[in-house]
Each structure stands twice: as C-alpha cells, then as structure tokens.
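What follows is a single structure, written as structure tokens, with notes after it.
The excerpt is restricted to a subset of chains, each kept in its original location.
Chains here go by letter, A and B, matching the order in which they are written, and residues are numbered from 1 within each.
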Amino acid sequence: METTDFEKQLFDLQKKVGKIEKGTKDQLSMVVFSGDLDKILAALIIATGAAAFDMKVNLFFTFWATAALRDPKKSVSGKNFMSKMFGMMLPKGSNKLKLSKMNMAGMGTFMMKGIMKKHKVASLDEMFATAAELGIVINICEMSMSLMGFKKEEMIDYPNMNICGVATFLADASESKVQLFI
Amino acid sequence: METTDFEKQLFDLQKKVGKIEKGTKDQLSMVVFSGDLDKILAALIIATGAAAFDMKVNLFFTFWATAALRDPKKSVSGKNFMSKMFGMMLPKGSNKLKLSKMNMAGMGTFMMKGIMKKHKVASLDEMFATAAELGIVINICEMSMSLMGFKKEEMIDYPNMNICGVATFLADASESKVQLFI
C-alpha cells in the first residue's frame, strides 16, 4: 500500500469514528410521560444519579408528567373553559402526585412519603433542586402544554427549562448513550 | 513502525469500526406494550417524528397494544371460546382506546380527542397513515397474537406489517441508536 493510500484510508476512518463518537455521548435522554409519584421519583433518582457521574442529562416531560412541574403557588388568568377544567383535574405540582399502585385514597402515598423521610430519601422537591444544581435540562413538550392549557408562567422556577417539541428529544436521544421512556 | 505493520493495524481498526457502525445505525426500535390511547399516541408521535428526521423506525407491538391494530370493519370466523372472549373484552381498534388516566367513564378520553382536534393534532388513524407513508415498520408479536387469539386478517391494512417474534425486536434494537419501551 502506498503512503497516499494510507492517508486516505486513515482520513476516512477518522471521519467515521468522529460521526460515531457524536452519537454515543456520555449522555442520558429520558422521556418522562407518567404523572405518578413513584415513576417521577424513579426518573429523578436515575437522572440525578447519572448527572452525579458526570453524564449530561436531558429530561423530556410530556403528557401527565407536565402537571408535576406546575408550581402550586403560581396561577395564570385568562384560561379558557377546557384549560381550566384540565387545570383543576390534574395534580398541581409534585406534592399532589399519587402512587401508581396502592394509593388507597391517599393513604398509601402518605405512608410512602413518611417512609421516604424516615429513610432520608430526598423528597421530589429536593430532587428537583438537586437536578437544577447538577445542570440537568428539563424540556417540556410543547404539544402537551397546549393540549392541557398549561402556560410557562405557572411552571416551577428551574434554571434549565425549555418548552420544545419532540424533535428536541429525538436530537438529544440520537446523541445519547442511554435513552429511557418512563 | 513498518508499512506492513501499519497496514495490519489500520485493517484491524477498520473492521472494529465497521462492527460498531453496524450497531449504531440511525434507527429507532420501540416496544409498544401498552394499549392506552395516550401511550400509543406518544409512541406514534415519537416514531413519526423520528422517521421525518430520516431515522429508520421499527415498532414492535406486543400484549395490549396489539388490540389497537385491529380493524373494526374486519371480523374473523372460526375462533374458539377463549379467543372470542378476548376479542370481545379488548378494544377493537384505535378508536376504542382509552386514556390511562382520567378516562372517567369515557368523558376524559372524549374531551382529549376534542382538544386534539381543536389543536390540529392528528388522530391515531391519521398517524398510522403517516407512519405508513414514512416507511415505518410495524412488527406484531407472534406470541401475543396467539395468546389473544388475534389473526392477521383482522388487523388494519398497513404496508410494512409483519408477524414475528421477540428475536426480531432484539436484532433491530441491537443495531439501533435509540430504543424505547412504551
């Protein structure tokens, strides 16, 4: 093989490897779909764990999970009838979430929170604070926001929060080593 | 280092990179397990979004999700008792699916469909049509079909639809950049 041949082959390989590298970043992309307390807890435990290991973490909150991001202290005026109805029926913020199983009219959820406290497991609010500190990005699904009539002004204060479409999740996921749907 | 040495090392590396490339295709493989309207909507929004970005998309419909693929206009005779019972109890096609939360005896599902229409979000049927146009492959789990007594003749008309086993999903997933279980 001649030198120029080497050169070309090496160059081609470098390009290929560069492309693969871009697609396997030390990054975790998660769709958070469920609005259940236990599933959002699981999502945040995995997310903050990954961020603590220096992975870049992107969460894409969609459907029921968006309700968990509402700030109970904020309210927005000028909503139409449907938006008001959804607003009333869906849990307002992380403290109103219920377990997917064994909720038992709230008792199971209450018990679980008590046990978590006793075992010094962080509450959901504390986890969101940690997530913010660790630089975890929270993207909220634009379509879900508009279907449920939620506005950005009623969401919790969070430094890296964006409203965006599924394309953003797909772009993130394509570059991530790990992807999950919760 | 000598030229032949270079040659060998370059060749080895090319082989390795080729293998890695095969395992990180611009491809999305998804298990669609849930039969809830909201989850199948999410699956199809992600799938059609990915296909629009030129990703190859393979959906593996299994368990409850298979019922969503039944065509309400088709019926199959010669089923045994158990198959008939499953057939009756499971929703027949995408228009019979319910939300996983807030179904409220159908009212929540009805409301959600109304809001989707108002916001010009495509219905599930329209999404399946788009998926077909975009070349998305729908694989249906053979085992689920036989457990629930469904036959291929009662499924919707869809150009890239196959009945196959979990091995097909695993082969697809192993080559895909992104994998999800919904």
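Keep in mind that, in the parts below, a contact is a pair of C-beta atoms (placed from the backbone, for glycine too) under 8 Å apart; a residue touches a chain by one contact, two chains touch by 3 or more.
Predicted model, so just to flag it, every value in this text is computed and none were measured.
Because all chains derive from one sequence, the complete complex can be expressed as a copy number, which is 3 in this file against the 2 shown.
Following the convention adopted for this analysis, only the chains that are shown with their structure count from here on.
Our note on geometry: subunit A versus subunit B, Cα centroid distance of 23 Å, whole angstroms. Contact residues of subunit B toward subunit A in the complex are 3, 6-7, 10, 13-14, 17, 20-21, 24, 26, 38-39, 42, 45-46, 49-50, 53, 55, 100-102, 108, 111-112, 114-116, 119, 121, 177-182.
If you check the complex, the residues on subunit A that touch subunit B are 1, 6, 9-10, 13, 16-17, 20, 23-24, 31, 33, 35, 62-64, 82, 85, 89-90, 143, 146-147, 165-167, 169-171, 173-174, 176, 179-181.
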